[in-house]
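Only a single protein chain was left out; the remaining protein chains are all shown in position.
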Amino acid sequence: MTIRVGVIGVGIMGADHARNIAHNIGGASLAGVADIDAACAAEHSYGGFITVDALELIGHPDVDAVIIASHDSTHAELVLAAMAADKPVLCEKPLARNAADSRRIVEADLEVRARTGKSLLGVGFMRRFDPGHVRLRRTIEEGELGRVLMVHCISRNVSSAPGTSNESAIMNSAIHELDSVAWMIGSPIAEVAWIPVGAGSVHAAGSFQDPAFMMLRTASGVLATLELYLNARHGYSTQCEVVCEEGTVSLREPAEVEFNEGGKNFVEYPADWRPRFAEAYRNELQAWIHAIADGTGNPLASGQDGLNAALVGEAMVESMRRGGAFVSVQGALVG
Amino acid sequence: MTIRVGVIGVGIMGADHARNIAHNIGGASLAGVADIDAACAAEHSYGGFITVDALELIGHPDVDAVIIASHDSTHAELVLAAMAADKPVLCEKPLARNAADSRRIVEADLEVRARTGKSLLGVGFMRRFDPGHVRLRRTIEEGELGRVLMVHCISRNVSSAPGTSNESAIMNSAIHELDSVAWMIGSPIAEVAWIPVGAGSVHAAGSFQDPAFMMLRTASGVLATLELYLNARHGYSTQCEVVCEEGTVSLREPAEVEFNEGGKNFVEYPADWRPRFAEAYRNELQAWIHAIADGTGNPLASGQDGLNAALVGEAMVESMRRGGAFVSVQGALVG
Amino acid sequence: MTIRVGVIGVGIMGADHARNIAHNIGGASLAGVADIDAACAAEHSYGGFITVDALELIGHPDVDAVIIASHDSTHAELVLAAMAADKPVLCEKPLARNAADSRRIVEADLEVRARTGKSLLGVGFMRRFDPGHVRLRRTIEEGELGRVLMVHCISRNVSSAPGTSNESAIMNSAIHELDSVAWMIGSPIAEVAWIPVGAGSVHAAGSFQDPAFMMLRTASGVLATLELYLNARHGYSTQCEVVCEEGTVSLREPAEVEFNEGGKNFVEYPADWRPRFAEAYRNELQAWIHAIADGTGNPLASGQDGLNAALVGEAMVESMRRGGAFVSVQGALVG
Partner (left out) sequence: MTIRVGVIGVGIMGADHARNIAHNIGGASLAGVADIDAACAAEHSYGGFITVDALELIGHPDVDAVIIASHDSTHAELVLAAMAADKPVLCEKPLARNAADSRRIVEADLEVRARTGKSLLGVGFMRRFDPGHVRLRRTIEEGELGRVLMVHCISRNVSSAPGTSNESAIMNSAIHELDSVAWMIGSPIAEVAWIPVGAGSVHAAGSFQDPAFMMLRTASGVLATLELYLNARHGYSTQCEVVCEEGTVSLREPAEVEFNEGGKNFVEYPADWRPRFAEAYRNELQAWIHAIADGTGNPLASGQDGLNAALVGEAMVESMRRGGAFVSVQGALVG
């Protein structure tokens, strides 16, 4: 059985999803593409239908499952529409613009689960399918290094998008760690703090302070730190070291080759997140398609996970406004 | 259009191919499996048909394309049968037991190409789809480090299979470098030498001398060296450094994470080739399926490439018998 | 001219200094050794005189300069005695047991400097002579990566000494970073915070919470973080990454060789700080001897630097007692 997928929004991320579904995912085909820009939709349709109406795509009889990669502001409405149409939906992060909207979705999801026994909703926290992150989590679960004591995360981009603010840096970029730390440790984030670093880099515009330094404490007591640096210039880099009682385990930045040239021995950084997480995205889509085909329920981050990340993000913003005090996260649950 | 694939031989490698075709390759489905062990076939059929008769699978109307992963001794006959049935065929390396059989296949392939304009035959030198090897080749082609002067290859396994001999180590293991060096450099191997290392490791049984040290010279004049060490104990490792006029580029051993534990900072080696080349195998299958669907001709190593590797291997065996003298390779052509 | 050095206290560190002075430092000789354990003194005297009386050594006519490596509680009195005897003195860190005693020494040092134009006092913060730390500082000074924005430090030991407390971990171990961050950045530490990590490792005894996480902010606005983990088990490790506007620069853990063995590619950690900083100690002693011979004034950390580190440490202890609030450092000056 081939799962016929419709993709809503074929900007950078949606275009990658459409290409993967059309070409690289076993058991899937691309039924059609919706984008408010019809030309853009056509460019990424790979022979499927095109429409400018996302709701039309959701309701289309040839669409078995939906990927939402349109503007963040549209996520909540479209997720609810897909669920109302009884179609499995993969929503790119963030699940919604805020915790309140996320909560509405979680409630709808709970209703579906109560009715059918299974969730239709998956949230696109792709790091959960990155081999490195999977290995970190497995090492923690198997306990081979003893209990986790601390986690150090570093997330660096080459340059921030125009209009990035301290808030959006938290809600759109740090959001990955706000989810992945809880997922790795197996415990929700209980409190957070946003520590002022200072004026920050000249490469960050306006009131955006870059880098930012954040702390997260899980309900189980693990302290995680995060340097988020969106104008790091040197390359795209995702680092994570898990510090345990008997040793540590860290992500290793992937690099296929290394060079000796010009006085240096070097490996190259990717310019953005797509090469770094290409395998994670493919694995995520493949797992999603398998689960739909097998009827085994959502294997991705859940609606509750999406809500949790939003709640943690809002607490982080609150800490920032209070000048760095620890702020408790209200309402996060194991998803 | 879904390409329905039949897999012949579901030992270690064929089982991986069957699983990939059934689950992880876009545009493909597993039609059926043939194995002389029917129980083994059943175990890896994923809902497809099973048979103990490879020729039945090749002729089966539900099979659009064939993967041959059965015993090396069966390759030549089965490849010829698939070509006679006008079905695209991916033959695991080696193409045949010897150069003479390989040559018969190349002749049949030439006949097909003359008749239809396209080859039906691909040979499973999966390194050509390994991101690291692809990057080495691209770096060479783009000339960013100037002309290639030397290549250093190291190929290490944990332990050799029972019955491994100096000859089989060349024809079954070194065969990968015999192909990949020519492919990377873009020039066939013109002469080779097998240098006696000495008694070798105590872990190698009988007259098998392990490690072996070999040299290959391309028609374009590049000298490549190869340490082949099948009882290296420490892990499975494939290394290659390309030495150019302006610098060097090397494979970097993949590792998702690194550990600090027990006085050491370490990364782990895989125990065998499958984790190391899992992505290469998937990429190879995906490229093969795309090309069949698109009708764009074989994107894998060609029959001539398979013949070339056999010819180089036979020259290497001859050098070994002569105690290490350089031996010319007869008949290798750009495929 | 050979500088004749007397060493007070030949425990672990003093024994190393005595051996270096006797054997490996150009322009120096070991005049004698003082230790309350006469047998221990004899064992490390290399032909020099021995005494159980530190003041006798300081006053000895064959002693041109004094190294103090005896118990921390003796440092202040002995430093003052050496200065009173007009002899150059290298005092192992810490300069004194507390800021008050350190301040008395700084005042005496200022009096000497006012009288003679030169300081007699150097404090043994050997990281200032570690090639890696020197290179970090030079990179910052030369500005090749732009302004410094953050610094991440990690300091790990295999296991903590018996009786280690949260306070002693700060005053004896973290003290190195309390000095080195200010020295690298070229700005004194203005405020600090000690963040509770939780119960910590089972390997830490009693009320000692291990690891500890600290933050330091320089007067110039740079935020530095420090993970201090004295029971890290995996090895002795000193890490530091300086995050700048155009890139980052990090210490690289020294390792002479790497191994492939037992499924791993690894480098080894030293068991303690002495191999890691052997070159730093030698460089420090050599620079000290050269400066004495040349009459060019103290090239080591100054008394003010020692006082600064004590003040920062005391503020850190205060933060710990207050449960993690930032605490201002009073009185630290550029030395």
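In this document, chain identifiers A, B and C correspond to the written order of the chains, with residue numbering beginning at 1 in each.
FYI, contacts are C-beta pairs under 8 Å (C-beta built on N, C-alpha and C of every residue); 3 or more make two chains touch, one makes a residue touch a chain.
Note that the structure is predicted; figures quoted are calculated from it, not measured.
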**Q.** Residue of C:Arg104, C:Arg147, C:His203 or C:His290 touching the missing chain in the full complex
**A.** C:His290
Q. Of B:Met215, B:Ala255 or B:Ala293, which sits in contact with the chain we cannot see?
A. B:Met215
Q | Those residues of chain C which, in the complete complex, touch the missing chain | A | 2, 20-28, 131-132, 134-136, 139, 145, 246-252, 254-262, 267, 279, 286, 290
Q | Touch list for chain A against the chain that is not drawn | A | 232-235, 237, 253, 260-269, 271
Q | Footprint left on chain B by the chain that the document does not show | A | 146-147, 149-150, 152, 195-203, 211, 213, 215, 221-223, 225, 227, 229, 232-234, 243, 245-248, 324, 326
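Throughout what follows, only the chains that are shown with their structure count from here on.
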Q. By mean C-alpha coordinates, which chain is most distant from chain B?
A. C
Q. Using the average of all C-alpha atoms in each chain as its centre, how far is it in Å between chain A and chain B?
A. 37
Q. So which bits of chain B are touching at least two other chains?
A. 260-262, 267
